[in-house]
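With one protein chain removed, the remaining protein chains of the complex are shown where they sit.
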Amino acid sequence: MRLRRAIPTWLPTLLVAILLFVAVSWAKSTDRITVYWFQVIQLAAITAISALGLNLIYGFNGQFSLGHIGFYAIGAYGSALVTKDYMATWSGNPVGALSWMMAAQLGLVAVLGIVSGLRIGDRRKTLHAWATKYVLPHEARTITAVASLLMLMVIVAIGAAIAWVAQKALLALLVATLLRLSQETAQPILFALALLNGGTMAALISYLVGLPLLRLGSDYFGIATLGFAIMVYTALQNSDMVIETMKGARGMVAIPRWTNWGWVFAGLVLALILMRNLIYSSHGRAIKSVREDEIAAQSMGVDITRMKALAFAFGGFFAGIAGGLYAHLYGFLHPSTFSLVRGFDPLIIIVFGGLGSMTGTVVASAMFALVIEGLRVVLPQGFEDWRFVIYPVLLLLVMLLRQQGLLGTNEWGWLRAPLPPERDIPVPARQPGTPQVVTASVEEEISHA
Amino acid sequence: MKHSITKWSLRSVVWLIYAALAVGILWGVLYIVQLNGPTFFFQALLDGVRLGFVYALIALGYTLVYGIVSLINFAHGDVFMVGAFASFYAITQYGWGFVPAILFAMIICTVLNVVIERVAYKPLRDAPRIAALITAIGVSFFLEYFTALRWVFGADFITYQRPFPVVVWRFGGLIITNITVIIIGLTLLLLFVLQYIIKRTKMGKAMRATALDKSAARLMGINVNGIISFTFALGAALAGAGGVLFAIAFPQIWTFMGLMPGLKAFVAAVLGGIGSVPGAFVGSLLMGSIDVMVVSFVPMGSRLRDLFAFLVLIIVFLVKPTGIFGEPQSEKV
Partner (left out) sequence: MPDGHDLFMCPTHTDRERTLDICDLSKMFGGLRAVSDFTMSVPQDGLYGLIGPNGAGKTTVFNMITGIYEPSDGSIQFAGKEINGLSPHVITLAGIARTFQNIRLFQNLNVLDNVRIAFHQHAGHGLLEGITRLGRFGQRERVITESAQDLLAVFGLQDRQFEIAKNLPYGAQRRLEIARALAAEPRLLLLDEPAAGMNPAETEELMAMIHFIRDRFKLTILLIEHQMRVVMGICEWITVMDFGQVIARGTPRDIQNNEKVVEAYLGTQVGRERLHAS
């Protein structure tokens, strides 16, 4: 332990990160790797960001989600709509889509804020208790349900009004600032805003979906999220019915290809910092306690519903950001990218890397890409079809040989749990009270009676 | 006095709401019925129920396996696909009749599922549940992509040749084919056989004991591994029959055909309350009806059918988290 303290844990991690970044950039600039493999590396890093989010949900919080791909898709389309609008206006204004989406999110946040601010949940309970005193239980339930529905409609109307006003304000603000800038300056800002927009959109939707569904627990939650992912997939296939630009099952084209190694690497590093700081904070410990034992966590004052929703929203955010990066990597989005078959990838990665290990997720993402793409290279001509025959066999072997994943819950370097500073812990001198020690006679008395 | 005023005003509000709901639902149903005429409506309902019967055969396998090893057997839909292909080869290559073909499909599926269980799931019985689940996903991929190889089944759509001519009866405007009769009749027969095995035979009793408590069952001298294999075999036999019936009703087969019906059947099992045989049956009928009704009556329904199917799942979860026939579970503190 002494030795570990001599070198700060962040130093080797920083060195490895810099080395990785420089190595890949160098290899690309000197044509030591093909464009294809360069894309694969970037895709692996993007997948790692998304998988980190799922690891937060499943590995750290213990909520079995099969719907991660849905949030990835939401982030991808959410950011692509923004950048495409900027490049080839489809909404009437280069920043129109951005202002609309951000305003809608603000409205949603306002609705959530009002609901929790007015403590609608508690009021519901009070109303129900009051009604139960007068009428039959099912009648009381109906009254409560209808009353809360009416209340919710009013709140949603208020939220919509807020969103409407916010949209005007945002649009004016963006036109006055972003559109004044030259294209070169505006582009990275807009890209960051687009990614953030995709991320927060995924986070908000996952929060909304998560709140009611997270009560289900274990397998049921997994199935419900799977259902959600299929719903997103089906909706995307028919998206052209609502927004022409999304093109539905034909695939959305001509998205600016702004994602490069710098953005991807920065995204991964930021995701790791965010995740690491969250895990080793007061909230992170509460999140982990939910995984360990929900009842004990509640009894220690942890609001498990909130913690689950928090982890789920953060996981959704990570998936959304990753989706945004993906959308701008190839410049083309098709619903089939977000079908179920690909949807299991992050789950396989986090189980392979170790549930509850950030290091494991990053390493496993790299290895996953290497295996999937490597098989393409290794297999002889005419045997490309065998790729997805060999891959599940490898998967089976890994599961049989190493069930706890590569790293279990271990971490490396700066990602390890920080040790508290050493101190001399004062041990209180115990002065035992004077317990009236039971004499044997008491028990005898009982048994004689 | 004041008390009763509150009471009666509250009550009248409630009953007004109920009346409004009832009128709304009635109006909705009548609207749908008259939309394309009552014949169309009942035809859609019949088709839905027919699809539901096929789903039931798959759903039962999910429910049996989940009940006994708490594993979502993702590969089950692909076993169903193998059943369809086995009967296809029996009919077109060897010229077998319907009955031998369906028996052949059931046997092939049984053997396949028992092998899968022995090779992939049994070694993981004491591992964390997620390991078995990932394995199931792996097996599912394997079956889909392996059978899609050129020298196995191939990756193309294949037209399935029915082993018997289609006979059509008309009742009013309602069309009933012998396919419908065969699907419903055969499914009911298999259901009765299954129910008999589970409720009346020694094997069934052992299955139920194993589902409740594996270690206690082992102590009672039950061969738990044997029972688990038997359960996989039962489920696979039903799925094999389901595959044949599905192919007869929708004569286009390919190696990924198991994915969506498999998922929907699984959702049907969950809807009904996983682990419950009648639940799986009722859930499947519901699922099949929703599927066909959405296609028939919702604008753009054929493109949105999956969305609605899973929307219903989520709504049922919110209202009754353990499904229609599921028992509420609570943890002992």
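By letter and in written order, the chains are A and B; residue numbering begins at 1 in each of them.
The criterion applied here is as follows: contacts are C-beta pairs under 8 Å (C-beta built on N, C-alpha and C of every residue); 3 or more make two chains touch, one makes a residue touch a chain.
Remember, predicted model here, so these are calculated numbers, not experimental data.
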Absent-chain contact - pick from A:Thr13, A:Thr144, A:Ser206 or A:Ser289: A:Ser289
Selected residue (touches chain absent from view) among A:Ile143, A:Val302 or A:Val363: A:Val302
Among A:Leu310, A:Leu325 or A:Leu347, the residue in touch with the chain that has been omitted: A:Leu310
Residues of chain A (touch criterion as defined above) contacting the omitted chain: 125, 129, 274, 277-278, 281-286, 288-289, 292-293, 295-304, 310, 409, 419-421, 423, 425-428, 430-438, 442-443, 445-447, 449
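What we mean here is this: only the chains that are shown with their structure count from here on.
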Touching residues on chain B, where the partner in the complex is chain A: 3, 6-7, 10-11, 13-14, 17-18, 70, 72, 120, 123-124, 127-128, 130-132, 134-135, 137-142, 144-146, 148-150, 155, 259, 263, 266-267, 270, 300, 303-304, 306-307, 310-311, 313-314, 317-318, 321-322, 331, 333
Chain A residues within the chain B interface of the complex: 64, 131, 134-135, 139, 142-143, 146, 212-213, 215-216, 219-220, 222-224, 226-228, 230-231, 233-235, 237-238, 241, 295, 340-341, 344, 347-348, 351, 355, 385-389, 391-393, 395-396, 399-400, 403-404
